[in-house]
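What you see is the complex with one protein chain gone and the rest in place.
Now for subunit A:
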Amino acid sequence: MTTAETSPPVPPAGPVHAAIEIVGLRKSFGDHQVLDGVDLAVPAGSVYALLGPNGAGKTTLVNILSTLLTADAGELRVAGHDVRREPARIRSTIGVTGQFSAIDLFLTGRENLRLMADLTHLDRATAARDVAGLLERFDLADAADRRALTWSGGMQRRLDLAMTLITRPRLIFLDEPTTGLDPRSRREVWQVVREQVADGVTVLLTTQYLEEADALADRVGVLDAGRLVAEGTPAELKARVPGDSTNLDDVFLALTGHAPLSATPDARPEATQEVTAR
């Protein structure tokens, strides 16, 4: 990323805040308890991976922290701001890239990036430079002036990530950023995450792959049916798995004593739930 012309939003002066602090987070959809008392802290400038199968509550957690959903209970601070009381402050700090590309298919790649730059109120020169830089960085420059509709799924996902980065977030939520990507694109995304962290950005990512958590994260939390059942460095978690398996099922069996829930549609209520915004 290029040098910010205006300094990024900084938490208020005082003691240094963790990028994310969660105490007692609970959320249910109807009578389905999706998050059942989660406590979590992510130091600024680190990568935290939430590992878990479909339906564990990963996406719901990201949606709550990114102000899309409201929690039923819990103390939540993101970038030092209370999620309930200061959602706007949080939104000016974060970037979110989900599992499905949220891009404007009717615009070109360049126009999509420009749209985000305009909404971030970057000045013309900065916007043009950042757009060009990100198109180059994500290997999208050749297709930049074609409509995103005509792009491959992998290109659309990369554009989504570029659109998140152009807003210069200090905290990035990546919800299963590599699910469905080919190995090369996956490594590309990993490289981007590492670059961001080198710039001091905090990353919270969700994943179904232990390998991914191992490659990127400083700390890993294992989410099972709405509860954080294990937490530690990747090495600590792997030490608890017999043999050298990095298969999620084995990790789960070792850490939770049971196999992960099957990925039935019922197990992912967050995919269909309507949400109430502030």
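FYI, a residue touches a chain if its C-beta (ideal position, glycine included) is under 8 Å from a C-beta of that chain, and two chains touch if they have at least 3 such contacts; residues count from 1.
Simple rule for what comes next: contacts and distances are computed from a predicted model.
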Practice problem: Write down which listed name, "Thioredoxin domain-containing protein", "Transport permease protein", "Cysteine synthase" or "Cytochrome bd-I ubiquinol oxidase subunit 2 apoprotein", is the UniProt protein name of the chain that is not shown. | Solution: "Transport permease protein"
Quiz item: Looking at A:23, A:41 or A:68, which makes contact with the chain not pictured?
Solution: A:68
Exercise. Taking the full complex into account, find the residue in A:46, A:92, A:179 or A:256 that is in contact with the omitted chain.
Key: A:92
Exercise. For the chain that got dropped from the picture, name the residues of subunit A it touches.
Key: 59, 63, 66-69, 88-89, 91-92, 94-96, 98-107, 111, 115-116, 118-121, 147, 163, 167, 270-277
